[in-house]
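One chain of protein is taken out of this complex; the other chains stay put.
In this document, chain identifiers A and B correspond to the written order of the chains, with residue numbering beginning at 1 in each.
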Amino acid sequence: MTDFILKRMVSLVLPFVQMLGLYVIFHGHLSPGGSFSGGIITGLSLIAFSLVFGLERGQEKVSERMMSLVESFGALWYGAMGLVGILRGTTFLMNKGAGVPLGAPGKLYSGGLILLITLGVGLKVASTMVTLFVALMEEEE
Amino acid sequence: MSNKIAIVLLVCIGVVVLLAISELPLYGSPDTPAQNYVAERYIEGALSDTGALNMVAAIVIDYRAYDTLIETTVLFTAIIAVFLVLKKGTDRRGEHK
Partner (left out) sequence: MHPYMADALNIVFLSFLVVVAIAVSYVKDLLYAAILLGAYSVTIALIWLLMSAPDLAITEAAAGIGMTTLMIAVISKIGRKGE
């Protein structure tokens, strides 16, 4: 697409959309939202960039290899966070019982492992959206 | 003819579904089967157990963490299936399949 108005508007709006997605991910334990919705919003901002500026320029920003890596490690990250409970001598995916500091309720760091797990799953969902889009849009010869 | 049979069957299914819906408890009524001791435990203990203000996040990622783990795995598997169908890859010698 070569529409001038579209390109300028997208480059104006997209930073705020990305900010909103990251906000929803990081405040998943304080306000409505969470990993899945925030990840989808963050992924959609990258998809919108690729849609307007072309798939090649979108791939320059976030390469497909990086997205696959983020996706695989997002799934592994959850399991690794669960191993914290085992390392501290309790059961898998234990949060408070494993002695993780919970923080003051209402602050950004609160909820122990919840923030870290949400961050990993959110990044994974964002990369899932992007890889799905790239797989669907790639030219077949 | 088969159209009429389909309509009759659909009406029958619709009546059964509406009967089932009319048996459901009202929205927000306090004496439903879902409002048992589990919900009370979550509402009273979510903040002190997890430290998260958003009770939904506390349930999804702390109390029911196994569910979310499997959900993430399902998403990962779905993407692998999409890649298997859509992506053209190369084999070990670098030849296109």
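Here is the rule we go by: contacts are C-beta pairs under 8 Å (C-beta built on N, C-alpha and C of every residue); 3 or more make two chains touch, one makes a residue touch a chain.
What you are looking at is a predicted structure, and each value in this text was computed from that prediction instead of being measured.
Trainee: Of the residues listed, A:P32, A:G54 or A:G106, which one is in contact with the missing chain?
Mentor: A:P32
Trainee: Given the full complex, what residues of subunit A touch the hidden partner chain?
Mentor: 24, 32-34, 36-37, 40-41, 43-44, 47-48, 51, 129, 132-133, 136-137
In this section, only the chains that are shown with their structure count from here on.
Trainee: Roughly how far is subunit A from subunit B, centre to centre by C-alpha average, rounded to an integer in Å?
Mentor: 21
Trainee: Which part of subunit B faces subunit A closely enough to touch in the complex?
Mentor: 47, 49-54, 56-58, 60-62, 65-66, 68-69, 72-73, 75-76, 79, 82-83, 86-88
Trainee: Can you list the subunit A residues touching subunit B in their complex?
Mentor: Subunit A residues touching subunit B: 28-32, 34-35, 71-72, 74-75, 78-79, 82, 93, 95-96, 102-106, 110-114, 117-118, 121, 124-125, 128, 131-132, 135-136, 138, 140.
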